[in-house]
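Heads up, the thing below is written out as C-alpha cells.
Omission of a single protein chain aside, the complex is shown with its protein chains in their original locations.
== subunit A ==
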Amino acid sequence: MPTLLQKLFSKRAVGNDNGNARDCSTAAEQCWASSEFDLAQIRLIVYQDCERRGRQVLFDSKAIHKLDASEPTADETKTPPNRSGACHIGSQASEKDKPPTYQYTRPASDVNMLGEMMFGSVSMSYKGSTLKIHHIRSPPQLMVSKVFSTRFGSSTSGSTNTLQDSFESMSQTFPSHTSSIAHSNPVDMPSRGHSEDGDSGIARSASLSSLLATPLPSPGSSFSSGCASSYQRRWLRSQATSLQHGPMPRWNTEEMFSLSDESCSSNPAMIRRKKIAISIIISLPEREEENHNFQEFFFSHFPLFESHMNKLKTAIERAMIVCRRIAESSQRVQVYLCRVMEALGEFRMTVWNLYMAPRISEPVWLSMISQSTERNLLCQRFLKEMSLLMDHGAKSQFLSALLTAVLTHHLAWVPTVMPSSLPPIKTACQKPASHTVDLLAKSHPYNPLWAQLGDLYGALGSPVRVCRTVVVGRRRELVQRVLYILSYFIRCSDLQEHVQPQGQMENPDNPTNPCSSQTTDPTPEKTFPPKPDPLKPTACVIEKALNPESVPGTFVEQNNDTLLTDTKSTNPSSSLESSTVRPECTEMGQECFGEDGDSVGGGLEHILANQSPLLHRVQFHIGSPRETENEGQAGGLSRAGCGRGLDRKLHQRLLTDIRRNESSDSALGDSDDEETSLQELYMATEQKEYELPLPSYQVESRASVNHFGRSLLGGYCPQYMPDFALHGISSDLGLKQCLMSDLEHTVLHPALDEPVAEALCIVADTDRLSVQVVTSQRRVCEGGRLGRDVMVSNLVYTLITSVLQLYALNIASDFCVMHLEDRLQELYFKSRSLAEYLRGQTRVHVKELGLALGIESSDIPLLAAVASTHSPYVAQILL
C-alpha cells in the first residue's frame, strides 16, 4: 500500500521523516524549485519620504545583525530554515524566549539608489498605495515596493518621540545609543487630502465598484447554460478590469500606512506629506534556468506574495506604533527591530514554504481532465484510496463529515456537474468543456489564473467566502490518502499555456519584430521598387488608382498573397493554431486591402474592386494635409446638425478628465501643453483607419506548470501553509497559533483581489477523526477548540456509501466515478429546488423540506451553499 501512495506523492517527501529541511526542499524539486532557496535572498527595506526631512531608511535587513551571544550566527538569515523549529517564528513562542538583541549598522551603499526607485524622482501626490516592481540587473534582483501615504491619529500629533528621531540619533551615535535624542515636534501640514478626493474619481465609481463586487442574480431558472455561475464570475471580472471603462478604483484604494492606533475615520485626520515605502528585494538565483523558474513562479503567484507583503506591512505598522510608546530610545529601537525582524522572519518562511513545500504531484481531478487516457487507472486508484479511508473512519463518519465540509465550502465542483445543454463532442458522458466560457475568454479576456484561484478557494458563492482545508495527523500515509481523495473534490479549471515554439522568437518574421525587413537593409529605397510612403497614403493611393502603369508587377502578386493569407487567418477554426502567416505589414502596410470584395475583372478594375477601403479613404485625402484639414472642417459643418451635440458632450468629458488629472497629479504638470490643446485635438471626422491584417503565428500549446491548480494543492508539509487550498501537517500546534490571524488577514487582504465576506478553514484531524470548520467570523469556541464540528449531510453520506458499495460489487471504477458525478449532480438539482422553495418563503419548514424535497436539516448548509452559487438570494433568506 505505501508504494502506491509513494508514487502519488513526491518520493522524497514520503521518505523524509526526520523533518530535515534539506530533504524537504529537494522533495519540491518536481514542482518549481530547482535549487535551495536561501532565506537571506529576501531583504526588507522600509523607507520614508518626508517633505520636510527628505528620505530616510527606517529599516534595512541587510544592516541588521543579531547580537545575541547564545546564537553564534550573527546573521540568522544565513542558517537554512529548520523545519521542525519553524513554528518558533510565531509570536507566542518568541515571547517566551528572551528576545534577541539586534545591532543596526549603517545601511548598505545601494539604499540611496533603491530609495530613488521606490519613490521615483518626482513625488506623486496620489494618496492611495502605489505598487512597483523593479528588476535590477546586477546583481540580479527583483524589488517589489508598496508606497503608502501615512495617516496619523490625533494622539500622536502631540507625541515627541518619533522613530525616525531614534534612527537618526542611532545611526549617528551608534554603537552607543546612550545619548539623548533630539526631540522634535512634527508640524502638521494643512490637509490636502480630503477635499482632493471629491473629484478624483473615487466617489464617482464607488457605486460601480461595489455593484461589481456583489454578484448579480443568476439567470432565472433556465438550465440552458451549464456554467452559468462560472461564466458570470468571469464576465464580471472582465468588465470590472476593463480598460474601456477607464480607470475605476475598486475596493481597496484607500490603503494607507497607519501611524496611530486610532482609526482615521473617527477623528479628523492629519495627513502629512509623508510617504512610507516597504520594499522586498529578492536576490535571483545566478543560474539562468533557476532564475527563469523562480521568476515564472514569482510572477504567476504574485497575488500570494502581495498578500504576505500586506501582512508584513501591518506588522511594521504595529511595530512603529508600539515602539513609539517606549520612552527610552535604545529600548525603543530594540523593540522596533525585534518586531520587524520577527515579521520579516515569518514572511521569509512563508515565501520559502510557498516555493519549496511538497505538492500532490498527481491531483486526481486535474489529472483526470488533462490525461483522459489514464482515466481508468486514476479511477481505480481513487476509489481504492477512498474505500480504505472509509473503512478507517467508519465509526466516526470521518469521510462523510470531511466531504460534507469540503463540498459545502470548496464550491468549484458545482459548475462541473451543472448539466450542459450541448451534445458531447467526443465520447459520450465525458464532461464537455464549457463553450460559453471559452468564447468569453477570447472576446473579453480575463485572467485565467485569477479564475483558478477563486475556484480553488471555493469563492463561487454569494456572499464570497474563501476556504482552505488542512489535514492534520501524525500518520503520514493516512494524511496523504486524505489529501489524495480531496484532490478530486477540490476542483479548478486546468490551464494551458500557448507560447511561441523554440526558435520562433528568433525568426525575423516574428510579429514582435517591427523592423524585420529593415534589419538587413536600412535603406530600402535603393533596393526595393518604389514603395509608397506610409506617411503619405493619399498620394500613393491616388497614384495607384489613376496610374495603372505605375503599379509594379510584383505589387499585384504580393497583394494576392496578402489576400490569401488574410482569408486563412479569418477562418475561425484555425485561429491561433493556423499556420504561420508572414507579417505583411512591413513591406505592404498600406497595401493590404482588407476583405476581398467582388472582383469585377482583371487589371486595374480588379485592383480597384479589391481596395474599396482605400478608395473610400481617397475621398477624404485629396491634396496637402492642410487642405485635408479644411475639407474635414467643411465636412464637419455640413454634418453640424448631428455632430455638434456629440462634440459638446465630448468636450465636457475631456475637460473633466483634464481637471481631474490636474488636481490629482500636479507634480506631473510640467508638460501639460499636450493636454491643454486636447479639446482642439478632438475633432469629429469620419476617417477610417487603414486596415492591416492581424499577424498570426504558430503557437505551441502546453500544460501550464505555474498555475495554482498545481501549486496550491500541497502534500504532507512539515509546517502549516497559509496559502495552500489543501495540504497536510503533522500537528495542529502551529495551526492553533496563527490560524485565526491568518483568516482575519485573508478577509482584510484577500489574495483573490476581490472583497471577501468570510474566510474559512476546514481542519480534518486524522488522529482524532474529527472535522472542524474555523471561520474568521467567530472568534470564541468553547473548550479551546479551533472551530465547530461539522454535521454530516445525509445526502453526502448516502452518496459515498452507494459509490463505495458499487465499487465493492466490482463494478468498473470508471463507472463508479461516473455515478459519483451523477450523484453530485443530484445535489445540484436539489439545491435548485431548495432555492426555488426559498424564493417564496419567509420561514423554512424543515419538516416540509424533508417530506417534499427529501432535504434533511443536515443537508441544508450544504445545499444552501450550493444554491448560493446560482441563486444569490438564498444566503439572505437563510441568514
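Quick notes on this structure:
Following the convention adopted for this analysis, a residue touches a chain if its C-beta (ideal position, glycine included) is under 8 Å from a C-beta of that chain, and two chains touch if they have at least 3 such contacts; residues count from 1.
Note that contacts and distances are computed from a predicted model.
Between the listed names "Guanine nucleotide-binding protein subunit gamma", "Folliculin", "DNA polymerase delta small subunit" or "Phosphatidylinositol-glycan biosynthesis class f protein-related", the UniProt record for the complex's undisplayed chain reads "Folliculin". Among A:692, A:747, A:791 or A:878, only A:692 touches the chain that is left out of the view.
When the omitted chain is restored, the residue from A:324, A:710 or A:830 that touches it is A:830. Checked against the full complex, the candidates A:124, A:326, A:791 or A:877 give a single residue touching the omitted chain, namely A:124.
Interface note: of A:393, A:448 or A:787, the residue touching the hidden chain in the full complex is A:448.
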